[in-house]
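Working notes, structure below.
Let's turn to subunit A:
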Amino acid sequence: MAIPILSLIVLIPFLFAVLTLFTKTKEQARVSALFSSVLVLALSMFMYFNFDSTTSQMQFQEFAQWVPSLGINYQLGIDGISMPLVLLNAIVIPFLILFTWNDDKKQPNRFYALILATQGAVIGVFVALDFFLFYVFWELTLVPLFFMVSIWGGPAKHKASIKFFIYTHVGSLVMLLGIFGLYFAAWGQTGTPNMGIEHLLSQFQFIASGLSRDLIFVALLFGFLVKIPAFPFHSWLPDAYVEAPTAGSVLFVLLKIGGYGLFRVMLPILPFTPSMNLMIAIMAALGAVSILYGAFLALAQKDLKRMVAYSSVSHMGYVTLGAAGLVSLSVSGAMFQQFSHGLIMSIMFMACGVINNATGTRIINELGGLARKMPKLAVIMMLAFMASLGLPGLTGFIAEFLVLTFTYINQPTYVVIAILAIIITAAYHLWAMQRTMFGVYNEKFGALKDISASQTFSMAVIAILILYFGLNPSPVLDMMITNSEKLVSLMAVAGV
Partner candidate 1 sequence: MAIEDMAFLIPVLPALAFVLTFFLGKKLPNGGAIIPIIAIFTSFVISLMITLNLLQNPEQVVSQSYNWFAILNVGVLIDPLAAVMLSMVSFVSLLIHIYAVGYMSHDKAQPRYFAETALFTAAMLGVVLSDNILQFFICWELVGLCSYLLIGFWFEKPSAASAAKKAFLTTRVGDVMFLAGIILLFADIFRIFNGSIPEGVYVLRFDEIFTHIPEIAALNTQIFGFEVSHLTIITLLFFGGAVGKSGQFPLHVWLPDAMEGPTTVSALIHAATMVTAGVYLVARTFPMFLAAPYSLLVVAYLGAFTALFAATMGLVMNDIKRVLAFSTISQLGYMMLGLGMGAVIGVTAVGDSLFHLINHAFFKALLFLCAGSVIHAVGTQDIRQMGGVRKVMPITFATMLIASLALAGFGIPGTSIGVSGFFSKDPIIEAAYLFGESTENWVPYLFSIVAALLTSIYIFRLIFMTFTGKPRTNYGGHESPSVMTVPLMILGVLALVFGALTKTGFGKFLEETFANNFVNMDIHALAEIGKYHLASHGAGSEPLLILWMPVIVAIAGLLISYLIYGMRIIDMSSIVSRKNPIYKLLYNRYYQNAIFTQFLAVKVIYEGLALAGRAIDRGFDWTVYLIGHIFTEASDGLRLLQTGVVQNYATSVVTGVSLLIILVKLILEVF
Partner candidate 2 sequence: MIPLFYYLALSAIIFSIGLFGFMTQRSGIRMLMCVELMLNAANINLVAFSSYNGDLTGQVFALYSIALAAAEAAIGFAILMSIYRVRDMIDLNKINVLRW
Partner candidate 3 sequence: MLNKHFTIMQILTSVYKFFRPRIAGMIVAILFLAIVIISIGFTNWNTVDQIPQNPMDQSNIQGIGMLIFTEFVIPFEILSIVLLATLMGAIYMAKGDGTE
């Protein structure tokens, strides 16, 4: 491949972020941002159509030395684990920009620049094949989001942004410790430093000390669990998601780097961890508890956006649970859940944003009967809610079904817990729907206008994608299966 397509995909958003920062008007800013994101979308579509989903090998690899004395390289590549997530980002961001097309934001140049910077950083995490690079992008995702929440956030934005920033930073730092451990252990064995992810993961099994292996595993796992987030490390999430502006919430949703880490880093070394069974149990238990806990918490919320935030906790539980299922299809299901959750939650948060802008409140009980005034929103929101509660035919179901069914084979107990949550999940979605969209219209809101054309378009496209991938998941699921089979086959090699 002559064109360094992955570098382009990562760098274009950053370049345009800088460019956008220097634009003077809203029009220039949004056009610049849209252009960049469409370019990224086009490139990633190009990549997708040239992607071989039958192999679990890294594709479109790029390599350049960076800091040779520490074995740090600029190493990019993409495979079936990362491709769907890159695609998810590439797809949603242009529509997110369209969605905010007519918003009256202060400092639009910064706003769009931050969106692009986040996109670049998140995609960077997905395509980095070097731990150093991985961590660099991983941390870089924090900064634009921190600004995003702090500048355009809700009333408690300062508290929320600092909390999110520091909480997840702690998680990242602990993860960094794990990376260090792995790095030096491998250095000790091979005699040369190398930060390559694949290299380090393949060296993990040769670390002599079982305790070291356990510690490294736990440190890495902690970092990822905080980011996912799994119960009980979730408390940064509701505040951050709720206080963020709509675009920020959507960016948070696209921040699938925690779950990605589970597949990229955790599963390959899982079979070589001395206390593997305990780790699996922890992951499965945290996943299942997240599902149930998030569902109950969502049920208890009075704020629509907060409810959606907790439902996000609940949904991400499937990722952890599925990863612990250790059957290729459960792992694929977990990966697919990431993809699906990204799409669904994007619409959910967009809908929350629209409602908040239109009515000035997100308190569920104060709303009501919006469907009469905002029928388009109602239809799209209904679809998103249904997808979120796992209605078949939409992406959420595929993921949940795969996770539950195939995780059951190895982890029956935790699946039972998760299944109980399905009812609660349905309950809070329906109840919220009933109280916001249905019922008597609250006349104090006056004559509300339905969502604008750009908003409708962007939400509808994502909604159609939810439907499309719900009916035909193969385009992304196949590559996930290819890779998860490889992951699971590692278990078999280790005699599990």
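Selection rule: all candidates are chains of the complex that A comes from, given by their letters.
Keep this in mind: a residue touches a chain if its C-beta (ideal position, glycine included) is under 8 Å from a C-beta of that chain, and two chains touch if they have at least 3 such contacts; residues count from 1.
Note that the structure is a prediction, hence the values are computed from the model and not measured.
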item	value
Identity of the candidate that touches subunit A (this complex; choices 1, 2 or 3)	1
Interfacial residue positions of subunit A with respect to candidate 1 in the complex	163, 166-167, 232, 234-236, 293, 296-297, 299-301, 329, 332, 369, 371-372, 382, 386, 391-393, 397-398, 401-402, 404-405, 408-409, 412, 415-416, 419-420, 422-424, 426-427, 430-431, 433-434, 437-441, 472-474, 477-478, 481
